[in-house]
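Take a look at this one; I'll ask things after.
Every protein chain of the complex appears in place save one, which is left out.
Entry: chain A
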Amino acid sequence: MTPRTRTFRILAAGAAVMLAAAACSGGGREKTEDSGTSGGNAAGSSGYTIAMITHETPGDTFWDKIKNGAQQAAKDTGVTLKYSNDPEATKQAVLIQNAVDSKVNGIATTLVTPDALAGSVKAATEAGIPVVGFNSGIDDYQKLGALMYFGSDETLAGTTAGKRIGDAGAKHPLCVIQAQGSVALEARCAGVKSAVPGTENIQVNGADDASVVSTLQAKLAQDKSIDYIVTLGAPIAIDALKAMDQAGSSAKLITFDLNAEAAQDIKDKKIEFSIDQQPYVQGYMAVTSLYLNIKNGNDIGGGKAVLTGPSFVDASNIDKIVPFTKNNTR
């Protein structure tokens, strides 16, 4: 069949061109051995099993760092780590119950929806399994019976950030919320607002970059008096930069959290500063504290929550931090 032969010939020609172009090309993966998460004891050498349960929505770089921290801690202490997650409160409660049923030695969990998780956490403490809270639930962890807490106080983080931009002259900041109905994100914006009363919130669809850019672009066109943009996640900050560029806005940008790109933008002074809650530390400490508690009866924090943030990253300390963001540990 002639048409088919022709198709093959075109495909073959195409492939030849591709191969020629493929010859070599810079800018890709650096072919060096990764030494980010190595060393430590063999998994399980201390004989403990620790379950970590979070409300992670799959595909978020932030949670990746929590996991990396937890895995490194498990390696360092020789603990077997069982990680599971579900963004839905009732399902997260079931996962905690699963951990209790499988008789793990310790449970580290986020307490984003304290009321929904109370029952499962109680079941754990009644079974004599130590529970540590991290990332969210700072106000409720003691009431639920968790021993320790590692995380950032979101309201405090928001207020600190608000004070800092307020001192720099912010009158009308725009606080960008990328997930609807999230207590932690709302708390951050409320914190900013308590320091700068002119703060306005906006909702964007964080799962779609194009939509984030055009929504912010529309907002900047609608209200020219916006002088600061506060994004609550690093990828959103990158989108905000694009929107500001498109809208010709002269507003300044600050963000919560970090990734490699945002770190570079802080270095290039396109982002003023980042409020980092150090997710790697949250994951690392949650596992390590359980290990110490089981092995040695330790209690960290003196009966109070241990704050992993807010830690400011700006032009003054960014050079030190950039390599860590590339390792995906900060």
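Note that contacts are C-beta pairs under 8 Å (C-beta built on N, C-alpha and C of every residue); 3 or more make two chains touch, one makes a residue touch a chain; residues count from 1.
In this section, contacts and distances are computed from a predicted model.
One subunit of the complex is not drawn; among "Polyketide cyclase", "Pyruvate dehydrogenase E1 component subunit beta", "Xylose transport system permease protein XylH" or "3-oxoacyl-ACP synthase", its UniProt record names it "Xylose transport system permease protein XylH". Within the complete assembly, A:61 is the residue of A:46, A:61 or A:84 that touches the hidden chain. Summary of contacts with the chain left out: across A:127, A:183 or A:221, the touching residue is A:221.
Only one of A:231, A:259, A:289 or A:308 touches the absent chain when the whole complex is considered: A:259. Annotation for chain A: contacts to the undisplayed chain at residues 14, 18, 21-22, 24-29, 34, 36, 57-61, 63-64, 177, 180, 201-203, 207-211, 214-215, 217-219, 221-223, 235, 238-239, 242, 246, 259-261, 328.
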